[in-house]
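One structure, pasted below without further comment.
Shown here: the complex without one of its protein chains, the others still in place.
A and B label the chains in the order they appear, each numbered from 1.
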Amino acid sequence: MHWNSLNDFFAMGGYGLYVWGSFGACALGMLIEPLLLRARRRAIVARVPAKELME
Amino acid sequence: MNAPLINWYKFSSPATFYPLAGKLIPWFAAATILLAAVGLWISFFVAPTDAQQGEGYRIIFVHVAASWMSMFIYCVMAFWSAMCLSFNTRLSGMMASALAPTGAMFAFLSLLTGSLWGKPMWGAWWVWDARLTSQLILFFLYLGFMALQSAIDDPRRADKAGAILSLVGVINVPIIYFSVQWWNTLHQGASVSMTKSPSMAQTMLWGMLIMALAFWAYSITMALLRVRCIILEREMTNEWVKKNALE
Partner (left out) sequence: MSAFFVPFKQSVQRDLLLAARHKTELITALFFFVIVVNLLPLGVGPDPELLRKIAPGILWIGALLATLLGLQRMFAPDHADGTLEQMALSPQSFTVLVAGKITAHWLVAGVPVVLMAPLLGLQFDLSARSLWVLTLSFLLGRPVLSLIGSVGAALTLGVRGGGVLLSLLILPLYIPALIFGAGAVEADLAGLSIEGHMSLLAALAVLSAFFGPWVTTFALRIALE
């Protein structure tokens, strides 16, 4: 560990915006994707009883 | 549990693969979280400060992982495309379609993190070096695949058309990369290059590897989740869906 303080950690030696921007974007993407898939699955499951009624 | 290990063909049917995928997802999700935790710990607390690039180089841990995955996923997509055309199995085509969005996302993240790395290091948000440019073209190839599949209504035709496109693409990727590199070296004006990465300390290599593995486990999880959705959407009228869909 070589961070003197929490502030140093966030600042990333001046590159904070870029480093946290990058890690943040990746985290965001890897969070949104499973959420979208969960929504997709729910939409399908909701349609199944309706289809059954049709048949 | 012996049957799955011996008879792989059983799982080429969507109906039998669906529950298998369901069982695998939690394991790969757990692997993702574990590997990501270790990878992040190495990225921020073990890997030392770089002599030239300071703390800014740490972007490499996600940039390289994203790039590798975007390329690897395209190859896997092409593999399933080849399976789809050779053996005409429905599941192969579904697998290729399931992989594309994740691959596209990683291609995009590779470009984004590449820009965020390039700006402080080399002063520009974008450089026309061979790797970034090829990554951009790969992103276009992913988009093309997804656009073609969404434009074709018949799922079987969409599978096969997409398969041809991804195979043509995978063969072209080395040609495109070579031509872009040729183009780049001949027009050598800027001396900036994404290939000038910091000299690798052992810990840096480990960090990159673990993060790449984390992204890999993540990709598998997403592909399994998505292929289950695709199976449900296509097989909706079959009996087994009504029995299993709520599980």
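Note that in this section a residue touches a chain if its C-beta (ideal position, glycine included) is under 8 Å from a C-beta of that chain, and two chains touch if they have at least 3 such contacts.
Computed from a predicted model, the values in this text were never measured in an experiment.
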Checklist entry - Which of the visible chains would the unseen chain be in contact with across the whole complex? => result B
Checklist entry - Hey, which of B:Ala31, B:Ile176 or B:Leu209 is the one touching the hidden chain? => result B:Ile176
Checklist entry - Touching the left-out chain: which of B:Ala82, B:Ile152 or B:Met236? => result B:Ile152
Item to check | Where the unshown chain meets chain B, residue by residue | outcome: 137, 140-141, 143-144, 147-148, 151-152, 156-157, 160-161, 164-165, 168-169, 172, 175-176, 178-180, 182-183, 186
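One rule holds for everything that comes next: only the chains that are shown with their structure count from here on.
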Next on the checklist: I'd like to verify one number: the distance from the centre of chain A to the centre of chain B, where each centre is the average of its C-alpha atoms, in whole angstrom.
Outcome noted: 16
Checklist entry - Residues of chain B touching chain A in their complex? => result 40, 44-45, 48-49, 54-56, 58-59, 62-63, 66, 101-102, 105, 108-109, 112-113, 116-117, 119-120, 218, 221-222, 225-226, 228-229, 232-233, 236-237, 241-242, 245-246
Checklist outcome for this item: Residue set of chain A touching chain B in the complex reads 1-3, 9, 12-15, 18-19, 21-23, 25-26, 29-30, 33-34, 37, 40-41, 44-45, 47-48, 51-52, 55
